[in-house]
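With one protein chain removed, the remaining protein chains of the complex are shown where they sit.
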């Protein structure tokens, strides 16, 4: 009877093919764990989930000969099928709404629903970017207010709002640095980054035409000031430093680093992805930063959405402010104005140009501003304090079972870093991560930063309760002891997820990146 | 290491306590199948998820000595914990959004999201029921328009909009019947109902002060006209008949029944819960109905919400219209007017009174009207046709494996009825239902109607695709053959749901209906 | 037709399996004369989402949304701020599109929520057990009267004159058919509730006394006194509450001796919605009365592995099991509104509810003082929570209508609640919540002043 299970799922079997744990199902479903085929397998070209007038032949055609002849090959589903398809898919995801999501460096904090509501107000959601500014004063006001918050929180005099994510913000910062250097006729060639930097840092520097060189680190996990000073010279355009860094430590010597960099005629880029650790307590402007991007989708809680969108405004020191990209919003006696190519001439001749169409991630701005207004100055200070407290609690609750390379480097900031030292032969960070999945947690960031073997970077954020942390710590201790003991069931974890371990090698070796009809293949 | 799993879940074990299928987890979670404690176990009285001014002692007190002294005992959670708590809980539910929900008599059809959006427009959602009618013309317009649709679709001259659900509508209809009879000085005592009737029918009649007697059925599953005629007499106030009936059959003789009932001086109540089978194709008014409730939460797709709210407007024949309850909406030259106790005097002296505060389930009215406008006259006809087609497809695809008592009584309407005849000794409808849960489907209605042993009433509705029906049919065939074969793994189903079979007897024997702190117990 | 997945090809294939030539053949049992020959006349054809949305938005735009103007209406329906996360949660498909949890293994979400809800309501009301909801406060009130009849085997209910007139009307309507006797009254326009008058109407035939708390005029009757009097005559005390936020500030009815406490839960989580769907709350102080309760009850149990879980229980009280012997005919209740209530209450918690109540009371005091300082305005109440009665030098009902034209929604006049009672025509019920700003209060004062000159 159990033929057409198309999904491929089978219950675990004994050697002689007896099912164990539960019987096979006809559908391949397991109660609420529901398999779902592709839209291409369930939809068809004649089905649609919208009601539109049926095109008739009398319809005018002024397409100038470009009209489409061939079919597109897009399946349609009725609305009920569509809602069900995506609802079923969604249930195969983990999310902050389900539990702790301790991805280090990613700041997976709670996304308040008020922010979603506000972003959907017609005055924001249903507004065209090129509408006359007399009709968009409230939207320009949001950008302006948010810019003021960011400047105040960072203690920096200027901000570029248009970058679309962190990496785009990095690019913005590095381009401003290059523009500033070029403006003084100084064609430096090298950007220095620590090895622990996020991949976007070297990628950005290279994208902007720089050579990337390594900044050495001290054994305690911080930038080696002396080594850096030794390397500084007339070819160095900038250093890119993350602070707090990706080992979760505050760069104690940041001010000294910045002074040395400035003395050498270079500029200081700070990767601000970890701003959550210090927001409201420390102003990067006081540390000598020239440019820093801020991930609104991290510190200021705009949702990650399964990969994006983000928003990466960049704050600038006075030295870089004139080079900031277009557009930006100015407040005048008569209202808000949008400064673009046209008007930039007068005020802002040195702007390095434009990074994107239109004015940036407005949908993220409304959410971030709503978040900031909700917390206020006092709340944001509490945010960073609780974020740091939670991370230290995890660090100190796990350091006896998991190797913590920088446990003696002082308190961590918003994230705690561990390595795989001490695991039984053959046991890896990946195995521990997959075991954590069975425990009902999303794993921490794995194998990053590169400076620690089998790195596990745990960032709980401030929106976790002590009870959630305690359960996570218990689960981590349990899985870690299994890794240390060499429990082989970890190698085949996860056991309870919608999928068993996926073959990533196969995917890369024979890439299948779009669906093709097997009937045609 | 695996101590604190508080939920009680354990993986299946061999006789000697070895886990099979997968290892035990520390948390008791199984990847995305997450356990969740009660708010009383995770919240506390000093936590809150709202920001409000802290009460200070200077606050005025004009409570006249009634101020609360004792604690209430309500736990609070921060917003992140709240969102997570309910999201995790929600994932333990099955729903239409996840798959076919073939509960016979319940009409679990797709709930369009447009309806949700419309109901939330501030003009509807944020409107006080007692606001001056000059400020609520649009809302009164919705009630009026919806009433017109219902009258047109049923072919009946009047409708009471205030009943809050189907059972409330039944009460409305029966009270109008009693008021009409009393108005002519006719104190009849008995209401006749078939045994197959929904429990609300006899309960309603009894609530309205009537004795309930049974209407016999023919072997083919319909009202026995001759027997009914024989029973009619001066003591019978009304008959309550469901059409299509709960065996899924159209009462072929309805018109004759109605004529006989009227001839005997009684009135005809039709339970319209199954209106979905005939909407847009048949008008109950043409069949001689005097009163019929319409479940907007069935035929017109307002969501069931895990048990409610519903809405049960009642259409009336001319004979009963004068007795309809207050309030209702009238259209006048100057706009819409709300007719309540005050103005009823002039137009509507015979109204039997008021069934509820305010004017009915406005939130359901906006959804239902949106649904009707979306479908239109043509779409609603297609709705009933597809609903009936889907049910017949199931009936004919399963009748060879499952006993279908009325398979020879003609086509079924919107639902197909099966019995447990042929199951192996000890195998029950309940076992089959629990097996269906493992297959990823919500079971059909079980043990209703009472007239078929081990009844299984399957109502797919029109919003299921053929592919979904085919998968359901395959799963039903598979589970049915296991029931016939006596597969013992069905007795312990479900195997894959968040819970194994629950002990309902224990719950009723030692009722625990509220949480008490074990520390205090 | 966007909601209908079958294609014409599907329909043909399915008809073939069924063995029917066409869909009409499936309707053979419907007498031809009862069948329409095409789409029903007099109704429009199907329409796009965009067209329907425009039509409905057009209707919505003809209403004056409460938040768009200074707003003071109450009388059993209150405007409170609802956190955005409440609406997010009730829109989860797994809650929104689930049925009554009859298959508990795949309905623990709804069931656990109901268990939590029942406990929250019971604690708020000072009771032992609450049910899983009724339609609304007014029907819950009648169900309580009916239950008191079953418990006491008496059939005379004494209603306070200060019970919401809609509730009174519902009870009187139902009683016409059940044969119960209802002793009701008009509200006494006086600073304190007329407890003595009420108590004097209790006799040995009385099944129950029904008192609203806070009452329709916003007053706070001393329930203990009434409870004692009722109990002395063998009657039950039913307390009706239409503003649950008040219970964050005032003593619960259960603590004061109420036997059955019912009410409207709309204030917490549900929203105004022009009167429905709302949320009927129903609780009993003494667990021995549980088997006489109407409506669904969720209870704790264990699964086959001993893991805690929840089920609907004691269903032998209900229509689907007991049919004509059921305690009520209710089936569908207010499940989703109960969820909204429970989520909002969880966000509030004890601390938030108390702070919310304090803030409501604080603003109400400001409003009472500001408005009663106007010439031609007098405050009736000695005590109140967030709603009070003003006596105006003029016809309050006409004034409310006139102020609406000036975009001020001033309150509910007693003339609107009690038409045909000229002695009440000067009364205006004014409700104030945390959503009321001081600007709103001043706008009302200014507008009222304009009318009273």
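Labels A, B and C are assigned to the chains in the order they are written; within every chain, residues are numbered from 1.
In this text, a residue touches a chain if its C-beta (ideal position, glycine included) is under 8 Å from a C-beta of that chain, and two chains touch if they have at least 3 such contacts.
Note that the structure is predicted; figures quoted are calculated from it, not measured.
Asks: Missing chain touches which shown chains?
Replies: Answer for the hidden chain's contacts among shown chains: A, B, C.
Asks: In the complete assembly, which of A:304, A:348 or A:482 touches the absent chain?
Replies: Result: among the candidates, A:304 touches the missing chain.
Asks: Which one touches the absent chain: A:433, A:475 or A:490?
Replies: A:433
Asks: Given the full complex, what residues of chain C touch the hidden partner chain?
Replies: Residues of chain C in contact with the hidden chain: 2, 48-50, 53, 81, 83-84, 88, 91-93, 347, 434-435.
Asks: Counting contacts across the full complex, list the positions on chain B that touch the omitted chain.
Replies: 31-32, 44, 46-52, 77-81, 83, 87, 112-114, 116-117
Methods note: only the chains that are shown with their structure count from here on.
Asks: Quick one: name the chains whose C-beta contact count is the highest of any pair.
Replies: B-C
Asks: At what distance in angstrom does the C-alpha mean of chain C lie from that of chain B?
Replies: Computed value for the inter-centroid distance: 20 Å.
Asks: Hey, how far is the Cα centre of chain A from the one of chain C, in Å?
Replies: Comparing mean C-alpha positions, chain C is 45 Å from chain A.
Asks: Please output the residue numbers of chain B that touch at least 2 other chains, ranges allowed.
Replies: Within chain B, residues 79, 83, 87, 91-92, 94, 96-98, 110, 112, 374, 437, 463-465, 468, 494, 497-498 contact more than one other chain.
Asks: Of all residues in chain C, which are in touch with two or more distinct other chains?
Replies: If we look for residues of chain C contacting two or more partner chains, we find 1-5, 7, 46-47, 49, 83, 85, 87-88, 93, 105-106.
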